[in-house]
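Just one protein chain is left out here, and the rest sit where they should.
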Amino acid sequence: MRRAAPWVAAIAAALLVPFAGPGSFVLHVLILVLMWTTLGAAWNVLGGLAGQVSFGHAALVGVGAYTTMILYLKLGIAPWWGMLAGGAAAALVSLPIGLLCFRLRGPYFSLATLAVAEIVRLVALNFESLTNGPVGFLITALPPLHLGGWAVNWESKTPFYVAAVLLAAAALVSTDWVKGSRLGAYLVAIREDEDAAEAVGIDTVRVKVITLAHSAFLAGLGGGFYAFYFRYVDPDAVCNIGLSMEMVFIAMVGGLGTVGGPLVGATFLTAVAEVVRGQLGLGHLVFYGLSMMLVIRFMPEGIWGRVHRLLTRPRGAAADVALGG
Amino acid sequence: MLKLVSTVLLSAVLSSPALGQQAIRIGAPQPMTGPDAPFGDKFKKAYGMAIEEINAAGGVNGRKLEIVIEDHQAKNALAATVAEKLITSEKVLVMTGGRASGQAMEIASVCQRLKTPYLVDHPSADMITAKGFEFVFRNNPTGSIYPQAFLDFISNHPGAMPKSAAVVYDNTLFGKTIATAAMKKLKEKGVPIVANEAYPVNTLDFKPIMTKVKGLNPDYMLMVAVATTDAILLTRHAKEMGIRPRAFVGFGGGFGVADMHTQLGPLAQNVFSSAAWSGNTNDPKVKAFYDKFHTKYGIWPHEHEVEGYSAIYILADALKRAKLTGDLEKDRDAIRQALLATDMTTVFGKVKFGSWTGPLGDTYTNQNVYSPEHSVMAQWKDGQLLNVWPRTFAETSLTFPDPLAMK
Partner (left out) sequence: MNIQTFVQSLVSGALTGSLYAMIGVGLTVVFGVMRIINLAHGEMVMLGMFGAYWGQSLWRLDPFLSLLLWAPLMFGAGMAIHRFLLRRVVPGGELNTLLYTAGLSLLVANVALLVWSGDYRTITLSYGAEPIRPLGIAIAVPLLVAFVLALVITTALWTFLMRTDLGRAIRATSQNAEAAILMGVDVERVAVVTFGLGTALAAAAGVLLAPSLYLYPTVGELLIVKCFVIVVLGGLGSVPGAIAGGVLLGVVESLGAVYVSSTYKDGIGFLLFLGVLLYRPSGIFGVGRS
């Protein structure tokens, strides 16, 4: 860990928010932002750090969500364990996907992920004995949980908020950690020039498969959290192309390959979506599309990347932008 | 975030609430933008008209009604979000709406947790009232009730029992539920199902499926569609491919809309539509509603509008009987108690909530006990959809078998 202290402080501060007594709707919106942060960060690990644009991450979110549901509703394993299992299952599923799709590069890789995601969606829709098909899964009541003799109140938003903070923290801290590691250096090399990376002896497929597994674990965790919090999962909700695209937008608008980008992107897009929906009565997808185009055109390093560059202008090296904090 | 309130005030009357008396707020998550927006708009119109009428007649015990519509864009997570917002921030007393079953599932879940009554007006997934949610009520029939009139017809009309049936349905909760319910009964009666084909919703080309079905030469052709376009295209391609069964039977709202006639012309002739509900224009009260709606908005109401309009009347009736104290929690429970005692007739039909067992063996909670009686089979005749079964609702005599049927 490069900078443990700021992380500990930020997480502690985030955990104090419920004590300030926000209304339950405010907490709900914060939970959404944190969930989107986790999902955006999951995509960012692969798309931002390694430069591999996936259009199929919803499949991994779906695996996480379905694992959580199936473990709880069929085997009685509590969803908080289910979330972890969901992450693990998504990472596991990602291995064969990675070994197959990473034989392809650039846009070919993106198209392959799209096809994989569609196949996963068709499985979720048609493999009824496992997934309940279009009916989906509904949790009617969460199991009791005692932490040190204190019973968790599932009617309150606080336990979900705490879980969401921990998930988002796990996603961002692990991104930070990878960036500072040898693996991170390999990823930069792959992103900038894959042939050159291979030429200097980096096992690019292995590095990419490891990164995909990391990314998939986070996406699966996020999917598990979706199931845990929203309590209803069907193929439409977690396996659609729209979800994959939203993950891309969050990472892209926030700042591709930056640590804080997904948090900024999720906040920006959730807040904008809420304003647009409430005040203007417009579909927020118009604004997703527009902000996406504007960001790529005018600040391809994303909001966080731009802010970071402005703050660190004295040093202002191009490499710093690429690494982006 | 709390400031971002999008209250939809639906009538001039509403914008000037009676002095001293706060309006009673009803929350309704609907898709107002996105691909399902046309449906959200239908409900908005229907709610608006009902509320205007009730308020003009003095409101509920002197208090005005107000509907707060929030846009969920046909997304499940957003439906949960806006339901939460309506209940905790907008402090609505009772909820309705939802539009599609996925979103209704989330709304039901939130309402049950926050102890706020939710009257489902249109979503038809059996599961919504089969999970023991005591705060969730439903006026409209469940998906598995849709085929009731058809099943009644084949059992009771002489010679109508199918010798074989092809079933083509969309791979959604709606399509699957109806097809399962119909096939279960047909199998019990020993009818062979020669084709059991699920298609993805919004299929652009049914010719391949119909080519296959034609080769099987079914006695009955059953088609289920949640989307109107699928309904129309299914019929078109089935006829174009030359399938000639004794009867074409469609399930789902799409088979009953005017587009069937305007777009298919003679191809729609004699196609049956077995629906959970079908406007009985023999009834003067229903006729009056149709005319008034048409005068006000310039469109003829269908299932959706009738359901939305009736939901407001059911809620108004319960609100009249509930003793409201101003304490949100107590009032919401009082409304729930009042809904349990509902026994009335709306434009949609009779309504009384109870617990009973559905056609697929689900145990319903607070599901309208008259639902099975609402199921009606109608037939397209020269551009008009006329009720033909059960006989008590019949507007005309039925044409069976289809004159074009393969001999």
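All chains are identified by letter, namely A and B, in their written order; residue positions are counted from 1 within each chain.
Quick note on the criterion: contacts are C-beta pairs under 8 Å (C-beta built on N, C-alpha and C of every residue); 3 or more make two chains touch, one makes a residue touch a chain.
Predicted model, so just to flag it, every value in this text is computed and none were measured.
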Of A:Ile11, A:Leu84 or A:Leu104, the residue in touch with the unshown chain: A:Leu104
Sole contact to the chain not displayed, among B:Arg63, B:Lys115, B:His157 or B:Lys214: B:Lys214
Sole residue of A:Ile77, A:Leu122, A:Leu183 or A:Ala271 that reaches the chain not shown, by the stated touch rule: A:Leu122
Among A:Ala185, A:Ala199 or A:Val286, the residue in touch with the chain that has been omitted: A:Val286
Residues belonging to chain B that touch the chain removed from view: 33-38, 41, 171, 197-200, 202-205, 207-209, 211-212, 214-215, 227-229, 232-233, 240-242, 259, 262-263, 265-267
Missing-partner contacts on chain A, residue numbers: 51, 53, 100, 103-104, 106-108, 110-112, 114-116, 118-119, 122, 126, 241, 245, 248-249, 252, 282-283, 285-286, 288-293, 296-297, 300
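In the analysis below, only the chains that are shown with their structure count from here on.
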Chain A and chain B: spacing of chain centres that average the CA atoms, whole Å: 37
In the complex with chain B, residue positions of chain A that touch it: 23-26, 28-29, 32, 125-126, 133-136, 138, 140, 155, 226, 230-232, 234, 236-237, 274-275, 277-279, 281-285
Partner chain A, residues of chain B touching it in the complex: 1-2, 4-6, 32-34, 71, 73, 75-77, 80-81, 84-85, 88-89, 102, 105-106, 109, 113, 125, 127, 131-133, 171-173, 175-176, 198
